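This is the structure I want to talk about, given as structure tokens.
In this view, the complex is presented without one of its protein chains, the others remaining in place.
Each chain carries a letter (A, B, C and D) given by its place in the written order, and its residues are counted from 1.
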Amino acid sequence: MPNATLILLIILLPLAGFVMLGIYGRKYFQNTSGIIGTTLMLISTVLALYTAYGYFFEYVKVDGVYQPLVPLKYTWLQFSDGVSIDMGIIIDPISVMMLVVVTFISLMVHIYSLGYMKGDERFPTYYAFLGLFTFSMLGLVISSNIFQIYIFWELVGVSSFLLIGYYYDKPSAVAACKKAFIVTRFADVGFLIGILILSFYSRTLDFNTLIERLTSAESTEFKSAVAASFMGISALTWGLVLVFIGGAGKSAMFPLHIWLPDAMEGPTPVSALIHAATMVVAGVFLVARLFPVFAISAPNALSLVGYVGAISALIAAIIACTQTDIKRVLAYSTMSQIGYMMFALGVSKYGGEDGLGYTASMFHLFTHAMFKALLFLGAGAVIHYIHSNEMKDMGGLRKYLPITHITFLIACLAIAGVPPFAGFFSKEEILLAAYQNNTAVYWIALITSGLTAFYMFRLYFGIFWNKEAHAHGEHKNEGGFAMMIPLVLLAVGASAAGFIPFGHFVSSDRTRLETEFHLMFSIAPVALGLAGIFIAMWMYKKQNDRPDKLAASLNGLYKSAYHKFYIDEIYIFITRKIIFNLIGKPAAWFDKNVVDGLMNATGNSTKDISETIKGFQSGKVQSYAIYFLVSIIGLALLFIYIWK
Amino acid sequence: MNLSLLILLPLLTAIIILLMRNAAQVKWVALAGAALQFVLAFVLLFTFREQRADGNTAQMLFETTYNWFPSWGISFHLGVDGISVAMILLTAFVVIAGVLVSWNVTKMTKEFFFLLILLSLGAYGFFISLDLFILFFFLEIAVIPKYLLIGIWGSGKKEYSANKLALMLMGGSALVLVGMLGIYFSGAERSFDLMKLSQLNISYQTQMICFPLLFVGFGVFTALFPFHTWVPDGHSSAPTAGSMFLAGISMKLGGYGCLRVATYLMPEGAQEYATIIIVLSVIAILYGAFATMMQKDLKYINAYSSVSHCGFVLLGIGMLTKTSMTGAVMQMVSHGLMTALFFAVIGMIYERTHTRQVSEMGGLLKRMPFIISILFIVGLCSLGLPGLSGFVAEMTVFVGSWEHPDTFSRVATILACLSIVVTAVYILRAVTKTAMGPLTTGFENLSDATWNEKLAALILVAGIIAIGIAPFWLNDLIRPGAEIIMQKISIPK
Amino acid sequence: MNDFLTLMKPELVLTGIIFLLLFVKLGKGIKNEPLLLIIQVLLLLNFLSGFFFNEEGTLFDGMYLTTNMIVLQKNILNLSVYLISLLFAGWFKKSEHMPEFFMLMLSALLGMFFLISSGNLLMFFLALELATIPVAAMANFDLDKKRSSEAAMKMILSSAFSSGILLFGISLVYGATGSISFAEIPLLLYGTPLEILALVFLFGAFAFKLSIVPFHLWTADVYEGAPMATTSFLSVVSKGAVAFVFMATLYKVFQPMETVWYNMLMILSIATMIIGNLFALRQQNIKRFLAFSSIAQVGFIMVGISSSHPVEGVTSVVYFILIYIFSNLAAFGVAAAIASQTNKEEIDDYKGLYKTNPFLSWVLALALFSLAGIPPTAGFFGKLFLLTAGASKGSYLFITITALNMIISLYYYLRVIRSVFMEKNEKPIEKIKIEPSAKLALIICGAAIVLIGLLSWIYDYIQSLI
Amino acid sequence: MIEPGLYHMLFLSAALFFIGVYGFFTRRNLVTMLMSIELILNSVNLNFIAFNKYLWYDKLDGLFFTIFIIAIAAAEAAVAIAIIINLYRSHKSIDVENAEELKY
Partner (left out) sequence: MSGSTIIFYLLAALTLVSGLLAVTTGMIFRAAIYLLFSLIGIAGIYFWLQYEFIAAVQIIVYVGGIVVLIIFSIFLTQQAGEELPKQKMGRQIFSALAAFCGLALVLVQLVQHEFVITNGKRIEPTVANIGNQMLGVSDGGYALPFEVVSILLLAALIGCIVIALKSKPETE
């Protein structure tokens, strides 16, 4: 049995860092805060690894199944009977896997930032926010309660907001953090309503109970959830779709992805941690967490997940080919890769061999975390050196940044799916799963994998080859050990992670899943990947006019891809023109003129009446007498003849 | 514990303030009074919990009755349940913070603090009274100090706002009065005693007439659409502490009244009118949120957002489930703390920048990290960030509302949920524009918070976080009370 | 004979004082200031004497009757006259004809005593005249002011006209029943049209005295033109006395026609509140303002009267009038203190008053809040009990309109408060030197306004007298 | 012509009453208004006497009422005339329309 205190410690150490550095950082720890944060993170990471080891290897499986354990559960907020928000810890394969990933990547970023952020005025604040994020993310992955996950979900969102807006005096950063928060918030409403639906029918918020109740066809909860329908779709499906919308928002799935590229305004290590390796995969994690319900009870919802993932993967890949800001390229690439994970889940089924997609998805999540973090950190090193994000400012940097160059190359190979790097294995499994279940998705995935190789190497060649570099910046080094160590460690991970027999540990029904390697099947994707690489090399290794020509020949597509398919513009249209002008302004106007106007009019008309009737008080004593008599006559008539 | 202490203490403080000669003494007396209230509120909380833990299951604890106008069936009947205790705590928090942020008031200091303390007296009295008459008495006591606070120490079109506020609130209480008299004469026995009245069966006919009167009457206090128009003007014109009291305490009087008087005494009426309440509160929530989006003045932003947030209170009440009712009370507490803090922060910013226009500010984080951090916290609380009180309250309302199984309530709940996006939009717009971006020229020499401001802010933040992190204590406090209120109401399953 | 002394004690004491004053005046020996002091002491004694040796009973074959409640009512009026003698000390000292003023005022008061104690229509009529004619003369006491004589003229002519109407009504009652005794009339009334007509005529006369809309038109003009002491006497003592009698007459004499006068009261009270409030909204002169506000207050009193409950109705009305006396006198007292030194009577002149005269401002504020019915002032309780009593008949609409009228009234009371406390003024009224006795009276009023409501035994005491 | 009875008296007094009322409404001179009042009071007296004579002759209530009304009328007239004279001094006119300073 894993030790609850230890796991709690994993989570709370970063929080302690946040509180300490957040309150006292600028007073007492201006320079030492990085060390403090990193040390706490290191302890956390070690504990996480220890826990993972304990769970996967020491703990005895029951009938070959890894049992989900809940070593801690505390009723946090009781609603009606049975429905309560519990703060708990769930330990099962995916949460343990995520614990490792999050702590490890976070540690890398902590270390890297020691160099990258050195000398920054708000250094302690930065580490405090990192601590907050790590805490929230860890809390998210170990949540035992669907509301608990929502809570940490929001916290993750806010720490992301804080970190994107870290350079708060840059207007673009401010805009980006706002956008990120609001878009994900919008998706979260879906999540929230989904939770409400699920919890209402299952009469619980606890994950285990919920899954148990909604997957067994006999339970009354399941029956009622399926029986109730809205617009011809069962309540259960609605609930799951809405939950998925939440996940899609956080994971930047089409069409809720628009915040992710802008989020690159944050410090690059932050992008590596949050917007590449951990937070953005929360959506995938969420779907995986509820996977049994999706797969068993609502296949429609699951196939929606698949299609959304596939489309996102393709669109992002196309856009990535045209972007010139290296972080944005990486951002779109992230989106594309998460699309992979999503559709892998989407094409999966529950249990046994059919659950390959699930395993593949988680595997890809794991490997992607390594190589994408690596890519970002590498890009960070480049930016650190060059002080620009634009590809046009770069070129020929391999001489100046040798370690970065090598590690970046490894990462690129990994993401392009070139064996034997990590990405190859996970992607292969995904394609296989897609092939077995859904051909349309398979083809999209295949095309995407070619595109991936192309744009990654476009990036690689653009940065490190292409035109000759001229002297840049004032640092003539790569940023010291602090920045190099994480690169190297991650490069090792990106190279070697593929050899982990992932299916043994993580599978849809938590049994051992043997994944086979089909040589014949791999030929197509690998060949496609290599083709992509060569085209990129042909176009970008040396400075030439081929890219421009190609762009010109594909004018329409290129232009729309360059403008990200105008999705941002559509959003702006909706928010500015429709919500602001057609709802907000009228509401404000209505309030000021109609509602308020009515109240004021009541007051004014009282005054007006008062002014009009002043004539009665004419000052003429005879008129008074006349009114007197007339009133008497009137009253007499009224009470004698009318109101008896 | 003797509940009349809660009335006597502010009364004593107020009298001592009147006797004081100079401003410094006045301030310290006020602070001491507020601190004692604070302590007293906690003593109440702990003794209450102790009693409950000892198995005292009486509906109301610490009941005391003094004879007062016995010929009318009026008695000075005091008592608290968990809901009242929660509201008293809220009041204590806001009062002490309000006194602290008013430390720099120089104009008629004595009168200012006198009125503040008088307001707190009204609020405490309202929350602990178990007799409709004295409840009404305290409700009205709290109106005039507000009027004077806005009219004398306010800014902008203060006289207009003060008038509007006083008249609308008095209008509300006039309706309350009529409804109250309706109940008084309807039963077999003429009584103003809440406990006694709750035992009597008020006829359906009476309920149909009196429930809307009472609900709308109290609703005016808590910004029921379309009677919310005093809120923006009143809040924005009031001095800082005035806004804090207004939004933090005064608006809660209405919510509490809707719950304790209207719904508790007239369950059938509540059921009949639930649909209308829900519609109005959803309108208030969304419409308030959208209207907030268009505001340019920080105080207006918070005032309109209060309309939206108080809509949740009414929604919770209108949904008539135990959980939603609990949520409504939580929202009252949470919104009280949060909005008081928000106004405090706005006041602090205004004192330094002399503007409240969002467009005229920028990058303040650089000059006043403390104040702006608080602004962030309160903004995040407002948009419902977990770990802060707003989240807990709103979620309880949502979950509670969802327990209502018909489609109408479902749609209403979903619409209400949508508001959290809009909230995020306007809060972030305001906060980011104020705090982030390049520093506006002319603001280079601004200073950060002083000790009193820090203390005030920290007290309220502590409250917000205490609820946000450990909502269970508040939930345990409120839920039994809400359950009793819901006893007579059956929702169709 | 002993009966006679104890039962008619209030009247006898008062008559004694009047004659004492007459002799003093004829003797021409004493200056204004010491005389005023003597008068004040006498009036205080007069007030205190009201607490001792009270008995219930009738005299003169039922023409004169007294009960504990009636003694209390008389004593309330005594108290207010005493307060008037204190409050307007400044004006009295300057007045040439102070003893005459007091003689007239006390005669009018005597008239009110007889009015309250009257047991038949003749006594009633005579007492009413005794309570009116001297007041008309009092209205003219600012002899060198045009407005004062105009006010007096309006008062005497309108009241003569209303006396005519009243008498016509009385003659009809007499014709229909053959009796002028209050004890016999109710046994002989059947609610025939002629009796309704008679009731309307009588009602009109009462309405005139109480300034119920639409018979109120003289009120504001007279209040504005008359000296402040007269105005406050009119608005407080006169009104109180007539309200007591009005209630007693309706409850006892016209008891068989309750539905008719209930409806009449209802519509007229709504009209009174609305019109009084609407006119008060736009007044600039403080006296005129208070005149209309007192009209609106009468509307509330009528709500209480309309309850037609012999216990609740009477108690709440008496209680309200007790409170109303203090509130109104305090307001008039402040206005008089200001007017006597600065001749300023406009509300706009009061801007910034708080800066220079905090004491007066607070008293004024208390008085106005009490008139508006804001807790914790006594006016809140007074109004609430009136409403509660009135609501016992169960007319929601009536009560709602009444309650909403409280808002309009609040609006204009707040207008004064706003001037005093909030608005800036370049040249505010300078520091006023208040007569010590006036200050004493203002303090008494202020304390009473705060305490009467909170001390519930006062209400119980009034009720116990029934 | 029939024998005069109660109704004749009542008719006479009512007519006189409203003649007085009419005068009160239309006369602009204050003294003439006062005269109208006297007419009104006289008509009431007539009423009382008539009722006393024809209906309630077992007591003298109506008669006494009349006597007292006459006394009151005298007092009222005296005070009114004093006031009118005073008004004349200050306004130099006893036209009622000239005394309308107090209004609205």
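We take it that contacts are C-beta pairs under 8 Å (C-beta built on N, C-alpha and C of every residue); 3 or more make two chains touch, one makes a residue touch a chain.
Everything quoted here is computed from the prediction, not taken from an experiment.
> Among the chains in view, which touch the chain not shown?
A, C, D
> Of C:193, C:310, C:394 or C:436, which one is in contact with the hidden chain?
C:193
> Touching the hidden chain in the full complex, which residues of chain D are there? Just list them.
Residues 1-4, 6-12, 14-23, 25-29, 31-32, 34-36, 38-39, 42, 45-46, 49-50, 52-60, 63-64, 66-68, 70-79, 81-86, 88-90, 94-95, 97 of chain D touch the chain absent from view.
> List every residue of chain C that touches the chain not included in the displayed model.
15, 18, 22, 59-61, 63-64, 97, 100, 103-104, 107-108, 110-111, 114, 122-123, 126-127, 129-130, 133-134, 136-138, 140-141, 143-146, 152, 175-176, 178, 192-194, 197
> Touching residues of chain A against the unshown chain: what are they?
Where chain A meets the chain not shown: residues 622, 626, 629-630, 632-633, 636-637, 640.
The criterion applied here is as follows: only the chains that are shown with their structure count from here on.
> For chain C, which other chain has the most distant CA centre?
When every chain centre is compared against chain C, the largest gap points to A.
> Select, from A-C and C-D, the pair of chains that is joined by more C-beta pairs in contact.
By number of C-beta pairs in contact, C-D is the larger.
> How many angstrom lie between the centres of chain B and chain D, each centre taken as the mean Cα position?
Chain B and chain D have C-alpha centres separated by 65 Å.
> I'd like to verify one number: the distance from the centre of chain C to the centre of chain D, where each centre is the average of its C-alpha atoms, in whole angstrom.
Those two chain centres are 27 Å apart.
> So what's the Cα centroid distance for chain B and chain C, whole Å?
42
> Can you list the residues of chain D that touch 2 or more other chains?
Residue numbers touching two or more other chains: 21, 24, 33, 96, 99-104.
> Two-or-more-chain contact residues of chain B, please, as numbers and ranges.
167
> Of all residues in chain A, which touch chain D in the complex?
Contacts found on chain A: 614, 617-622, 625-626, 629.
> Quick check: in the complex, which residue numbers of chain A touch chain B?
26, 75-80, 83, 85, 147, 150-152, 154-155, 158, 165, 168-169, 171, 173-174, 177-178, 181-182, 185-186, 188-189, 192-193, 196-197, 199-200, 579-580, 583-585, 587-588, 590-591, 595-596, 598-599, 603
> What residues on chain A touch chain C, complex-wise?
For this pair, the touching residues of chain A are 603, 606-607, 609-611, 613-614, 616-617, 619, 621, 623-625, 627-629, 631-632, 635-636, 639-640, 643.
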